[in-house]
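Note that one protein chain of the assembly has been removed; the remaining protein chains are unaltered in position.
When the chains are written out, they are named A and B in that same order, and each has its own residue count from 1.
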Amino acid sequence: MPREDVKKLLRTKFMPHIWCPGCGHGIIMHAILRAIADLKIPKEQVCISSGIGCSSRMPGYIDACTLHTAHGRSLAFATGVRLANPDLTIVNVMGDGDGTAIGGNHFIHACRRNIGITAVVMNNNIYGMTGGQASPTTPEGAFASTAPYGAIDPTFDICKLAEGAGATFVARATVAQPVMCEQILKKAILHQKKGFAVVELVSYCHTQFGRKNKRSRPMDNFNYLKDNSVMKAKADTMTAEELKGKIVIGEFVNIEDAREYTKRYDEVIARAQKA
Amino acid sequence: MAQVEFWQGNKALAMGAVAAGCRFFGGYPITPSTEIMETMAEELPRLGGKFVQMEDEIGGIAAAIGASIAGLKSMTGSSGPGISLKQELLGYAYIAEIPLVVANVMRGGPSTGLPTKVSQADVMQAKWGTHGDHATIAYAPSSIQECYEITVRAFNMAERFRQPVLVLSDEIIGHMREKIVIPEPGTFEVINRKKPTVCPDDFVPYKADDDDVPPMAAFGDGYRWHVTGLTSNDFGFPTNEANEIDKKATRIIRKVERFREEIVEFKEESMEDAEIVIVSYGSVSRSSLRAIRELRKQNVKVGHFRPISLWPFPEKQIAEISKRVKHIIVPELNAGQMVNEVERAVAGRCEVHRKNLLNGELYKPDEIMAFIKEVA
Partner (left out) sequence: MAKKFDIEVFNKWCKGCGLCIAICPKKVLELSEQVKSTPVRPDDCIGCRQCENVCPDMAITIKERD
């Protein structure tokens, strides 16, 4: 059992969860719960939304207002929730396929609107639940059930995508840094008052990705992420060649004076009522 | 003094929604329904409501469902391709039991089809567009006044039964302008969803009352609950138990079916002594009525039956009519959709004549008169 304040955020009757032994997604859920517990947000005021896939099972385990939506659509649902009740704290979890393939359009537009939602992209480079098909973040050359001869599609850099689309908080960590995940999540949740926060948490799927790519044990993946993570400050001093295959972690965007969408909508209401 | 306006159907539909208490609209521009969202963009913020133009049609319905879960009466609207795109999430609202009104201003299809021309070819899509079993409620207005009033009714049904309700308007009704007398607030019924009365720890989110409808909490109300598109049990959590699956799957249909007679709405004209009956709805019914009124002057015993609720279909009423008339003529702007329901209800008791127009135009009264004369 986790510490008491974290345990209180769990629907313990559904534990142990559905994810494979050693799954990186469990590390992320744990970090999200520690962040919410540390911020002491009443759980009645917390909304956890998700789409479809392994990541999407998370809300079922969290004792809050939880919203398991359709594939790729979680941010669009969450946009409605947020507009209807701007006081809620919304953590929207999605996978790499969920968030950047089928839900890619909702993702970039949520960034553009700068709506107060914390979007956690649990990037395990694969469609895990359906059996290991290639996703927009499956590295070139990696094997997947739909890329049996190696993936040829270039990948998305989710953080750059978010930054380019206008997210006002963008950060990345890997599950090999659980405490960093937690710290970034706390900042990203607090950022909701200022706008859309994207946290890419690089996870792994040893079952579907690892099996086909010589990283079949959880620890192989954990070590891979640990060994290839480079802090942003250090990465800034490295060449593109040196950064090849590395995962840059840290905070990329944090606009302190950003104006959140529902607050801007309040101005629309004021203008409409004055007219 | 009653407020009298000269409005377009789409505007009346949106204003009816606002009068019903709608405070959220999520949508995406598409002809011929765009004026609904434009009206919402103007009206909702005046009332403290929220309007959001989403990045696509799916986003529009998703945001509306999200807002409904967070407690606002919500709506989306579209036409043709947009309605097709919304089908998956329409199903989500059926299974998760989220009140929602979806306006469909019908245009010609399939696909991009005829963006600016009228059609009634979405009648069966309204019933079966999303996958899986569910009970459909869909109303088709035929005047500007009715656009307003039927949308109020659609919201009332959505809130009462906790599910999506469709308003099946069409391009003619949506873009036509005519007189409307705005009903005074308080002179019509407005239904709000049932809220739970138990304390949050005792809340069983999908445990239905005697009417088969569970009370609904809003996110942020102090209740914690799980919403999912998976088939769930009374506690709102996914289930693979056959008895729990059956309970949910049958209840979401039964909750509507058992109140069928309260949902069904129709209008009759000149039916007392009719030997020939035109069954038509939406814009076509306007041509039908003109034809009938003309022929009545010539002592042709023809009447009109107009289903306002296309779903549930007023089959009992049609069955009764079939016992006393010789001919039922069903003119539709499609290849024959509602006529199948008519034939089913008639069950061979009288002749049913299919009349179908697929050229993007509206039936003219003369054409309907000719149909009547063929059998008179």
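Definition applied: contacts are C-beta pairs under 8 Å (C-beta built on N, C-alpha and C of every residue); 3 or more make two chains touch, one makes a residue touch a chain.
These figures come from a predicted structure and were not determined experimentally.
Taking every chain of the complex into account, the chain not shown here touches A. Per the touch definition above, the residue from A:C23, A:C111 or A:L185 contacting the chain not shown is A:C23. Contact between chain A and the unshown chain involves residues 1-3, 6-7, 10, 15-17, 19-27, 29-31, 33-34, 178-179, 182, 218-219, 222.
Heads up, the rule we're going with is that only the chains that are shown with their structure count from here on.
Against chain B, in their complex, chain A makes its touches with residues 14, 43-45, 47, 49, 59-60, 63-70, 73, 76-85, 87-88, 105-106, 108-109, 265, 268-269, 271-273, 275.
The part of chain B that touches chain A in the complex is made up of residues 24, 26, 42, 45-46, 48, 50, 52, 54-56, 58-59, 62-72, 74, 88-89, 92, 200, 218-230, 237-238.
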